[in-house]
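This report refers to the structure that appears directly beneath it.
Just one protein chain is left out here, and the rest sit where they should.
Coming up: chain A.
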Amino acid sequence: MSEIAFFGAVEIGLVYALVALGVYLSFRVLDFPDLTVDGSFPLGAAVCATLLVAGVNPWIASLVAALAGSMAGLVTATLNVRFKILHLLASILTMIALFSVNLRVMGRPNVALLMQDTVLTPFYGLGLPDHVVRPLVVLVVVVVVVLLLARFLNSEFGLAMRATGVNARMARAQGVETDFHIYAGMALSNGLCALAGALFAQTNGFADVTTGIGTIVVGLAAVIVGETVLPARAMLWALVGCVVGSILYRLAVQLALSADAIGLQASDLNLVTAVLVAVALILPRMRLKAASKKREAVR
């Protein structure tokens, strides 16, 4: 793997670390299987790119993109909480709707960012090569997000959100307004995914409606890899695990793609990821079964 390819993999891993954090919030903290992500990631890219073309400050554009993602999360949460639509279905509805929305936002299937200033522009002239600057800037954003998120999940409000996902009945009996926490968590989760989309557009120099496909699976893969290499209970370390998982996943992908012997091409990525996640979901169950068989045998 060349140096450029290595830094490229780390960069994309860091961008998708934000997706992993969002997916961790919905799937793990709230126990809400949410596919909205496939729509909120390109939504973030679309909103950010459109605003940048219109000459808006890149940080503000990124923030607005994140807010747009939060709105998408709120739509899914409303369909589920208020109108009792099954969470998976609710999120698929939002995701499909977002495909149209994203086209509307951009006015065309893709937007190129050629001359526009991005959040990266001020750091390009500081002596480091561009392919190092990009992951560094994203790293700073990711570190800040991880610290804030860990702080949040350890607060009284965050603890109530975790309880909502673990045992909603108990949480309500302890006075937690579980519905409100689902809204808040889903907004936060999709806001992070949209922020990832905004950074993706700025680091890659384009936004495209099709970039969202498979985002959720990539995010899940990162969460699962993270949980495997860093099985932690403390909030901060669990979140760091998501980030590490995302980077490792991208490095593994890069390695597989650059090894000619395997004969994989970039378009095989979704298949490989899906297989990886499926295996990761099946393994623990097999292990449980094996363990109970063993117990029976002992008896």
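In this text, a contact is a pair of C-beta atoms (placed from the backbone, for glycine too) under 8 Å apart; a residue touches a chain by one contact, two chains touch by 3 or more; residues count from 1.
In this section, contacts and distances are computed from a predicted model.
S.K.: Out of "Dehydrogenase", "Cytochrome c", "Anaerobic sulfite reductase subunit A" or "ABC transporter ATP-binding protein", which one is the UniProt protein name for the chain not included here?
M.R.: Answer from the UniProt record of the missing subunit chain: "ABC transporter ATP-binding protein".
S.K.: Check each of A:174, A:210 or A:228 against the chain that is not shown and name the one that touches it.
M.R.: Considering the complete complex, A:174 is the one touching the chain left out.
S.K.: Check the options A:57, A:155, A:228 or A:292 and report the residue that touches the missing chain.
M.R.: Among A:57, A:155, A:228 or A:292, only A:155 touches the chain that is not shown.
S.K.: Hey, which of A:18, A:163 or A:209 is the one touching the hidden chain?
M.R.: Of all options in A:18, A:163 or A:209, contact with the hidden chain holds for A:163.
S.K.: Please output the residues of chain A touching the missing chain, sorted low to high.
M.R.: Looking at chain A, the ones touching the missing chain are residues 152, 154-160, 162-163, 166-167, 169-178, 233.
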